[in-house]
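Every protein chain except one is present and positioned as in the full complex.
Chains here go by letter, A, B and C, matching the order in which they are written, and residues are numbered from 1 within each.
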C-alpha cells in the first residue's frame, strides 16, 4: 500500500486529533461498548492480546471479560452465537481475525444472519456486526491476504462497509454497530498504522454516502479501502501532468451510493474503478457495470477496472507486488483513457 | 423456469437420443466411473437414494459402495476428504445437494482446493469436481433456492461450469471430471426433467467455449443455465415482432469465452445479460462489464442486466415469481434497447 | 404451553391432558398438511413430525413462554408446542399474508417470536449457533431465560454443533440441546453416518447428557425439566438424546420407502410406541380422564385444525409488492 495523502475532515467538526486507523476502530468500539450495555465483543485473542493487530487493546481492561470475550478458534461458532445474541436483544461485534476466514462463516452470515429478518416477515432482526480484514502485500501468502468483500456484497440482507481513513472507520463502525441489520465491516490490515484527523466530538457516518476524496474534472477514479490511497497518489502525479482526477470512495458497497458515482462519471466522462478484490466477478465489476448502465451516454471511453490479479496471492515479494494495483498503473490507465498514452 | 425450446446438437454426431438433463448427468458419471478407477462419488444420499433428485440412481448398484459413498451430513468434511483424495491420485466427485450449502464448503473450496496447485509452485494438483445446484421457483424458500456461482467464479484456481442442456451437461461434466484443476459444476434443479438430444457416441465439451444457442442480428442475449430457456422463449416472441435476437450461453464462467460474447455484442450492438444469481455483485456484473470493456465502441446502448432480485428468495409463490427474470422481462428490455418501448 | 414450569414430580391431570391435546394438535395438523400436499393445495414440500410429538411437547411444556427455542426443517411440531396457532401456521405453509412470516418463510422457516420461537431452519444444524447465542444473550442480559436447540441426529454430522457446545460448556450458557434421533438422515440410517456413541459426544465437550424415551411425553418433560432447572441455576448446558421415529416419509413426497426402511419397522413403532397411545393409556390408567374424554379432545382439535386449514386456503396472498420489503431492518 502506498503512503496516504492527507485527507480532510468535514468542516462542522471543531477540534480534531491525528490518530491511526487502529485507534479509530478502538475508539468506536470503546464508545459503543460504553453507551450501550448490549454491545459485546467476541473473537480470538481480542481480550488481553488486543488481537494480533492490537486493535482492541485496553477494551477488556475497561469492560471486563463478560463483554470482551476471548473465544476458541471457532469462526462459525462465534458468528452463530453472535447472531443468536443479536436476535435476542444484544448488539454483538464478532471479530474474524483475517478476511480469509470468512470462508468459515459464510453459512452463519449468508444463510442465517442475512435472511433472518426477511424470512420472518420482518419480525426478527439481527443487529450483528462482523469485523474483519482485507488486503495483500503483507507477505502473508494466499490464505491471509484475500479481499473477499464481493462475496458478502452479493448477499441481500447484508450491509458492507470498507472505510479508507481513520475518520471514516470510526464513524462507519459506530453506525454499523447501531444498525439493525447485519453488517460486514472490512479493515485493510495494511492501513491500521495509517494516521489521519479524527474529530474530538462524537459522530457517526451514514451508510450509503460515498465520499469524494479529491475533486477533479478529467477522470474519475472510484476506489475502495486502501486503494483510495493508491488513487490519491495517482491523482497527485496526474496533477503534475495537468490531469485533474476525481477520487470517489463509496465507503459502503451495500448500500451503494450509485448517485454520487454516476454523477462524477457523467462529469468527467472517463472512469477507472480500483479495488483490491480479484478482478473477475469482483466488486469492481459491479461498480463498473452500474456506472456504465447509468452514465453510458456521458462516457467517452469504456469504464476501466484495476483490481487484484486473478491469482492466489503469492508469498514471494517479487511476485506479490505484481498482483495489486499501483499508482503507476492508475496513472497509465488514466493516460490511455485521455488518449495520452 | 419456462419450458425449453428445442436446442440442436452439433452435426458431427451420428445418432442421438432424447434424454433428461438428470439422465445426461447420470450417464456422464457412469461413463467416467467406468473408464477411470480413480473416480469416486461421495455425497449425502447419493447411493441407494440416488440423491433427492434421483440423478445418481443406479450408480451404487453398478459400481458398489466403495465408489459411490453415502456420507454423513458433513459438507465441509466430504469436500475436504475429496480434496485430499484428489491430491493423492483420485478424481473424486463430491455432491453438494443444494448450492445453498456451498456456504459450508467455502474454506475447503476457496482456501484449500483452489490454491493447492499455485501455493505448491505447481507441484501438487487437485482434480476435484464439486457438483451442486442453483435456481429458484421450486417453492423451497431462502435457504434452498440460491444461485451462488458468482462466489466461486471470483476465486482464482477454480473452474466453474453451468450447463443449460442435457447435451452440454453430459459433455461438460465429463470434461470437469478429467480436468486436473478443481471444478465447481452447477445444475439448475428445475432443469433435471428438461429433455434434449444427446449423442449415442461418447463426447466431451471443452471448457471456455461459449455456445450460440440461437443466431440473431438485432440484440444479443447472454444467458446462463436455465436462463438460456428464458432467453430462447423471449427470442421466439421477439421474432414474431420481427426482432432477431441472438442467444449466447457461456457454458463456463471460468474460463470465460470472452471472444464469442464480445463478437456477438459487436455484431448486434445491444446486449442483455440474464443470470439467476442476485443482481448486485453477481455474475451478470462481470459479464456486463467485460462486454462493455471490449465492445464499448460498438454498443448503441448500455449493456442491460436481468438477474434475480436482490432479496432472499421468498417462499410464497406470488412473491417468488417476482424475483426471477422472465421471458416477458427480456422481451421488454429488448424492446427498450431497440427504442420500441 | 406452560406459563410457569411445573416441577417434574407432579405431572398431574392438567399437565397430562394439556400434553395430550398438544400432541393431538400436532398430529392433526401434520395429517392435514399431508392432505393439502396430496391435493396439490400446498406449494413446495413439508417434513412431517407425526410420531415425534412427545419430544416437542414434553420439552416445551417444561419451558416458559419467554424461553427460546430454535427449530429445524421438521419444525411444525416445535412451533405448535411452543404455542403457535394452527391458523397462522397453515397460512404460512400456503404462503399467505396472514402467516407468521407473511408467507416469506414457509414450512422450513416459520418463526414465532412472541412465543420465543426463533425460527425453523433449512440448514441442518443451522440454528445451533442461534440457540447458543440466545442462551449467551439471556445470561449477558441477566435474565433466567433458557434456550432449547432442537435438531435431528443428522445434525451430529455438522461441525458447528461441536464448536458451539464447546463454548456453551466453557461459558456455562443456559442452553438445552435436544437431539431427536429418529434413526434416519433423510434416506440413510444413522448408523451408517454416525461413529461411536452419540451420548459420548456432548459429554466429551463437557456437556451433561441424558438419554430419553422420546415416545414418552412424561419422560421427555421430566428430563427437560431437570435440564432447564440446571440452566436457570447457572450450571450451564445439557444435552438430551430422544429416541423417536417419524411415521411418514422424510418429506411429504417420500412415499416409496421400502429401499431404506421396512414396513414392519414402521408398523412396529406405530403399534408399540405411539406417543399418543402411551400418554393416553397413562392418563386413563390414573383416572385423569376416560377414553371418551380423550376422543373428545381429538375431535375438537381435528375440528379446529380443519377450520384453520379452510381459513388458510381462503386467506389472501401477500401483495406482490411486498417482495422487496423486510430485506433490511431499517
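In this section, a contact is a pair of C-beta atoms (placed from the backbone, for glycine too) under 8 Å apart; a residue touches a chain by one contact, two chains touch by 3 or more.
Source: prediction; values computed, not measured.
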{"item": "Among shown chains, those touching the left-out chain", "value": "A, B, C"}
{"item": "Residue of B:131, B:159, B:189 or B:304 in touch with the missing chain, whole complex considered", "value": "B:159"}
{"item": "Touch criterion as defined above, residue of B:24, B:68 or B:83 at the omitted chain", "value": "B:83"}
{"item": "Touch with the omitted chain, as defined above, among A:56, A:143, A:220 or A:252", "value": "A:143"}
{"item": "Hidden partner chain, residues of chain A it touches", "value": "44-45, 47-49, 52, 70-74, 76-77, 100-101, 103-104, 138-144, 309-312, 314-319, 322-323"}
{"item": "Interface with the undisplayed chain - residues on chain B", "value": "38, 40, 66-67, 69, 71-72, 74, 76-90, 92, 107-108, 111-112, 116-127, 156-157, 159, 179-181"}
{"item": "Contact footprint on chain C, counting only the chain that is left out", "value": "156-163, 165-167, 169-170, 192-197, 200-201, 203-207"}
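Just so it is clear, only the chains that are shown with their structure count from here on.
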{"item": "Chain of greatest Cα-centre distance to chain C", "value": "A"}
{"item": "Centroid spacing, where centroids are CA-atom means, of chain A and chain C in whole angstrom", "value": "41"}
{"item": "Chain B-chain C separation of Cα centroids, rounded to whole Å", "value": "37"}
{"item": "Residues of chain C whose C-beta touches two or more other chains", "value": "101-105, 109, 121, 123, 126, 159, 327"}
{"item": "Touching two or more other chains - residues of chain A", "value": "107, 111, 118-119, 156-157"}
